[in-house]
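Heads up, one of the protein chains got dropped from this complex, but the rest are sitting where they should.
Chain naming follows the written order as A and B, and within any one chain the residues start at number 1.
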Amino acid sequence: MKKLKFRYALRIEFDMPVTQHSFTVRCLPVSDERQAILQQNIHILPKEFLSENRDSFGNIYFFGRTEAPHNLFEVVTEGIAQTGLAKGTKAEEEYRLGMFLGQTFYTKPDEALKAFFDGMKIPAGTRLQKSQFIMEAIREKFAYVSGVTNISTTAAQAWKMKQGVCQDYSHIMLSLCRMAGIPCRYVAGMLIGEGLSHAWVEIEEDGMWYGLDPTNGTEVLEDHIKISHGRDYEDCLINQGVFTGLAKQSQSISVSVMEEVEEKKEGKEKHDHINSQCTSSSR
Amino acid sequence: MEVRERIDLLERADIVNSLLARYGVKFGIYKNNTFHEQLFPFDPIPRVIGKEEFAYLEKGLKQRVQALNLFLKDIYNEKKILKDKIVPEEFIYASSGYLAQCEGIVPSKGVFSHISGIDLVLGKDGVWYILEDNLRVPSGASYPMIARELCRRSSPKTFQSVSVADNRSYAELLKKTLDYVNTGGLTVVLTPGRYNAAYFEHSYLAEKMKVPLVSSHDLITENDKLYFVDYSGKKEQVGAVYRRISDEYLDPMNFNHESVIGVPHIFDIYRKGNVAIVNAPGNGVADDKGIYYFVPKMIRYYLGEEPILHNAPTYLPYYEEDMTYVLENFDKLVLKDVAEAGGYGVVFGNSMSSKQKEDFLVLLKREPRRFIAQEVIDFCDLPIQEKGEQFERKADLRAFVLSSDEPVVWKSGLTRFSRNPDSFIVNSSQGGGFKDTWVLNQ
Partner (left out) sequence: MGVKSVEHIDRLYWLGRYSERVYTTIKLYGKRFDSMIEEDAEGYEEFCQSLEIPNIYTSVEDFREKYPFGRDDPNSIYSNLMRAYDNAIELREEIGSETLAYVQMAVYELNKAAISDAPMIEFQNILDDTLAFWGIVDDQIEDEETRNIIKLGKRVERIDLYGRLRVDRASMRREVHRINGRIDRSGLRYNKQALARINELIEEEDLNYPEIVREIEKILEV
């Protein structure tokens, strides 16, 4: 069990004022059996209108609109989460899991990924054991390299390059697990010591969802704070927007997660100007 | 048909067609990437449905639409039909019409398919067969509606001698359907704009219902509500949107992010229950060509009744025994790609060359879920009139079922015919024409 202090900050700067900016942000962790959110708050600026709701997967999201011209859009959430309260979270009944078995735009395999799947000798065992085997098989062939892939890269495309980031690891793992008939889902969240948002997968076994982090080859226990889940990256978009104006935008995300202990160890903080987990499109 | 002899309307075809031109009864079509407006060719010989025959269709259509509405509610909520394994779940989740975003949503008053366009054909065996269900944005009601108005004007004698149920109350029926689910505020028709194929219909129905026709930029969302903004900046709350925009383009924040014809966050307002979207998003899962096979099962499952109307005999290569049947009887079947619409992706087994057949079979065996196979129904052809002579052509019937507290079947329908004597395809986008559909009062 760990007590993690987290902060997620997103900053979008426009080189010209934009108006009629509609946005949706999905960046607030939700309490479940594995993690309890002890305290948190969110600031969104500017916001003329703001609403809160839960999406079809149960994730919290905020949506709103700003009519007045602005050059900056900022979202900051911070709080304290207690993690590792349980190994897994309760899953839906088996007959409701079908949507996590079907391939999506991001996870649909091509011939090469199918061939890799066919060549894997997945041993008999539980879904979790099989998934762990798949995770190891991916990690043997795939390397963490940032800047090679982007937010629209599919599992098949990333697999061709054998390089990518957490989003790619997760999509490839989802693709393979789904080929093996294992219900699994994409998770967006934060990881201790990581300066960007993170992604991993959850596997369903015996009525429970268990997290596996293919980027790090670990189980998801107490170092991860989960924000949202869905079929793939698309369902877990942290930020989306449409606005009027011809502005170019530059976006920076900074995440910090550190353990709250007596000595107050500083978490690493990193800024990234690459569009890593966010999309925005102009109208 | 004795009725046909009593109508002098047939001599007035040119007058009716010139009146249709006067009122701009057109549909849009893209040829070589440029937009054209075309008159929708009208044939004066009506399809006539007797009172009793219509009563039978009415009963069957209501039953079918009731079951489809229950199915949609179930699929996006309890999923009993999956639990009980009546429909295999991969048929749901692989359907392009299924939208996970709709999970857990029950729309205003629980209605999903407010306006259902059910396509039927009459077989030579005298049996009506359902061809397909259209539960997304079925179009076409405006054409027989205005054609009737103009036929009555052109040939009052005809309507004196034959007692035909008036179909011009469609707009009232539609308005009542929209008002029933309205969550408070204006009712509007949302159009993607005049370059949409069915723009005439959008504007005509708005006129006849006396409600505003709006585009996405007239609507905004604020504080969990949807508003129409007028020229002075005043905001009026909107409670029901009869949208003629497909799900994909409805809301760039929830569906296709590139859509510029959608209203940002309209779906979020809908999720909160503060506006009715008609028809409900996600309905495509129920009118999928693959799901069609299961509709008779749905009727038995949800209503505990035997289906009154029949599907065309359909096989799902997904099931092994059906695959065997399809392979053995390939030449007498029509094969349909479930992902295609508008008459595309339809092939007849006997019209393929051996090479085409070979290629097709490879595809079929690799992706059996993608196809359905149907017996070719021997349609009852309908007479059409061209330059004073009559010819027989393939025709279908789109019946409209409007669901509010009770489903109501519009006493008319759109009869489309193929103008090409060798074609089975009646879609307006592929050059077909239309007829009025008369339901006799006695």
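Here are some notes:
To be clear about the criterion, a contact is a pair of C-beta atoms (placed from the backbone, for glycine too) under 8 Å apart; a residue touches a chain by one contact, two chains touch by 3 or more.
Quantities reported herein were computed from a predicted structural model and do not represent experimental measurements.
All shown chains touched by the missing chain in the whole complex, by label: B. The missing chain, though absent from the display, is touched by one residue of B:D166, B:E236, B:D322 or B:D337; that residue is B:E236. Set against the missing chain, the residues B:F40, B:F91, B:Y204 or B:W438 yield one that touches it, B:Y204.
Interface note: of B:L186, B:I308 or B:C380, the residue touching the hidden chain in the full complex is B:L186.
Chain B meets the missing chain through residues 21-24, 186, 189, 194, 199, 203-204, 206-207, 210-215, 217-218, 228-231, 234, 236.
By our rule, only the chains that are shown with their structure count from here on.
With each centre defined as the average position of its C-alpha atoms, the distance from chain A to chain B rounds to 39 Å.
Of all residues in chain B, only 79, 82-83, 89-90, 92-94, 100-105, 220-224, 252-253, 257-258, 260, 264-265, 268, 271-272 touch chain A in the complex they form. Within the complex formed with chain B, the residues of chain A that make contact are 22, 24, 48-49, 51, 53, 55-57, 63, 65, 93, 95-96, 98-99, 101-102, 230-231, 235, 240, 242, 279, 281, 283.
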